[in-house]
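The complex is shown incomplete by one protein chain, all other protein chains being positioned as in the whole.
The first chain written gets the first letter, and so on, giving A, B and C; residue counts start at 1 in each chain.
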Amino acid sequence: MSETNWTTSITKTAAGELRVRGYAITDMIARLSFAQTVFLILKGQLPTEAEARMMEGLLVSSIDHGITPPSNLAARTVLSGGNSLNAAVAAGILTIGDSHGGAIEQCARILQEAVVAGEDAATLVRRLKAAGKRMPGYGHRIHARDPRSNALLELADQCGFTGPHIRLAAALMEELERGTDKKLPLNVDGAIAAVISEMGFDWRLGKGFFIIARTPGLVAHVFEEWTTQKPMRKLGPLGGEYAGPADREIP
Amino acid sequence: MSETNWTTSITKTAAGELRVRGYAITDMIARLSFAQTVFLILKGQLPTEAEARMMEGLLVSSIDHGITPPSNLAARTVLSGGNSLNAAVAAGILTIGDSHGGAIEQCARILQEAVVAGEDAATLVRRLKAAGKRMPGYGHRIHARDPRSNALLELADQCGFTGPHIRLAAALMEELERGTDKKLPLNVDGAIAAVISEMGFDWRLGKGFFIIARTPGLVAHVFEEWTTQKPMRKLGPLGGEYAGPADREIP
Amino acid sequence: MSETNWTTSITKTAAGELRVRGYAITDMIARLSFAQTVFLILKGQLPTEAEARMMEGLLVSSIDHGITPPSNLAARTVLSGGNSLNAAVAAGILTIGDSHGGAIEQCARILQEAVVAGEDAATLVRRLKAAGKRMPGYGHRIHARDPRSNALLELADQCGFTGPHIRLAAALMEELERGTDKKLPLNVDGAIAAVISEMGFDWRLGKGFFIIARTPGLVAHVFEEWTTQKPMRKLGPLGGEYAGPADREIP
Partner (left out) sequence: MSETNWTTSITKTAAGELRVRGYAITDMIARLSFAQTVFLILKGQLPTEAEARMMEGLLVSSIDHGITPPSNLAARTVLSGGNSLNAAVAAGILTIGDSHGGAIEQCARILQEAVVAGEDAATLVRRLKAAGKRMPGYGHRIHARDPRSNALLELADQCGFTGPHIRLAAALMEELERGTDKKLPLNVDGAIAAVISEMGFDWRLGKGFFIIARTPGLVAHVFEEWTTQKPMRKLGPLGGEYAGPADREIP
């Protein structure tokens, strides 16, 4: 068996040289934002100005969700067992599965397939109901209206992402709430799914977007655990209390 | 034992509300870049313009290093075993240890302690040599001069980060290469260590910077493995070949 | 939301007391073998003598497969990056996915469902072929006849496990090889699947059996890497060479 089949289109490495998708890392350091670089490495090309702006918002939106997510619980638990920061962050990322952040991938897949098939919201909802399936990306454990979804959709609108995937996502919300008292708002997973679909990303990158966005949050939690808490303490999702800066405005 | 001791200063969560270090997530989505948000969540305050610009470059610099790093090998191997994207990325992050990316943390610690103690480069090198220790953050397996270090230091200079940590890092290079033919350039780990120290970050965040910066690269590699390669293939660090876009310039 | 819903039927813990599935740990230490205890904790009851003997063989069979499996590559790579033994072993277990060890679970599920449905080998193979699916648990990358399968089936026979799941697994091999030159022997995954199904284990424990059996092998590889190799070395699946004890016989 040959090992020479490891072909990659991502990065070229040679002595004194490093090029990501063809661009020199030195130029990238001098001229690109991190979000632009994330777009480049995932998509294979530089973003337009609108794509770059949207990318910033997408990544900002999921940076953290406080003490409640299971990924933060797992990450802090691993650190508390006497392990390194990278092992703890890895445990957090391990936790991001089909039921935690996975709705991005599932929702994006449905939106992308429906748009290709020319299916409208009513038909799609009927088909899902007939199959006994829930539509992922709608509803939230904590938020009746997820503040992040609106902010993302407004930004998408400003950036000119107003195509079929986003229109379908909006139509689905109306359709899902029709004839029921239950609130089924587009949540942040659903909003990200709609926007990345509109931007032409493969649905299989859904979890990847969440992981990239959430990693700084995991690092912050693990660092806080490391530098302020005792090892092997009793950790649970209910006892936490916020003791950080008071509400303030970006100047 | 009480569970109520989970105090956090990072993020406040309530129904319909989410504030990171005091700032509303909706405002952050509308107005901040991802790198600014990373600075905010790690440091607890918004970056100045210079800090924000530096942050972009820091994160861009480590986004990927092609097929050679062990973290990419581990991540692709886990995917190839028939696992999910998040498990594969977690394996990559698990690999980022004391010998892979760990020099940032080690070098930053030494720089920060030396600056506090007022130790100069010559004294520091003598002390390390007497203890039989190498100075982390200098030298590279592949690059004689690491192109990323220069680009980062130039950017730091432009942004006005020219203080004692960066001066010490530069002086150390001269000192380490004195009386030897061996090239011991400041590598990218060392440059990041010098810059984040200058920016006032705790050395214990060293691995965290590398993990945040490298996660998009890991996602790209895992996605490429998932969508273009066969499961359970023979993976090694030597057989890879770059087959992506030709060299090109940022317009 | 209440946290009191963490009900477990596995182990009772109190000050000075520890009981697994109702049995005192002190009695277990004094009187049970490790394999008996594994049976107990997975099945909820003590094994018969035949079940205990079979359990030993099942776990022995998968303890290691040398340098070739991706799980050993990932585990040694993580250690080589400068990480702890537990992080490295965790990376190995992360690698054990649908394409690596996963055939146990997949094969056991098919066998269990076919036996419940009263489906015979010929019908099952026709159904799989019509659906364009391969039968998991048959064929091997390296072994034309997997030495472990025969040894396990002989042991099963001696222990009196000769029921419908094992008969179906044997009939499937004949059926799959009918009219083809290709060898599709029952491999070790398939043999384990047949035996644990015969012993009444849920197919969802398939990967669990492999993980329990392989963990000592992973520990041995990680320990060998730690104590005999340099950090950050180039690791691949092809360059390894066996340099251990010569062939010998159990006295």
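Following the convention adopted for this analysis, a contact is a pair of C-beta atoms (placed from the backbone, for glycine too) under 8 Å apart; a residue touches a chain by one contact, two chains touch by 3 or more.
Since the model is a prediction, treat every value here as computed from it, not as a measurement.
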For the chain not depicted, the shown chains it touches: A, B, C
Touch with the omitted chain, as defined above, among A:18, A:46 or A:78: A:78
Identified contact with the non-displayed chain, of B:47, B:137 or B:236: B:236
Identified contact with the non-displayed chain, of C:135, C:155, C:172 or C:199: C:155
Residue ranges of subunit B at the interface with the undisplayed chain: 1, 3, 83-84, 86-87, 90, 94, 236-238
Contact set of subunit A toward the excluded chain (per top definition): 70-71, 73-74, 77-78, 80-83, 87-88, 90-91, 94-102, 141, 231-232, 234-239
Subunit C residues that touch the omitted chain in the full complex: 1-35, 37-38, 41-42, 44, 46, 55-57, 59-61, 63-68, 84-87, 89-91, 93-94, 96-97, 101, 142-145, 147-148, 150-152, 154-155, 202, 204-205, 207-208, 211-213, 215-217, 219-224, 226-229, 233-236, 238-251
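Keep this in mind: only the chains that are shown with their structure count from here on.
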Same or different contact residues where subunit C meets its copy subunit B, judged by the half mark: same
Chain-chain pair with the highest tally of contacting C-beta pairs: A-B
Centroid distance [mean C-alpha coordinates] between subunit B and subunit A, Å: 21
Whole-Å separation of chain centres (CA-atom averages), subunit B against subunit C: 38
Subunit B, residues touching no fewer than two other chains: 87, 90-91, 94, 96-97, 101, 234-236, 238-239
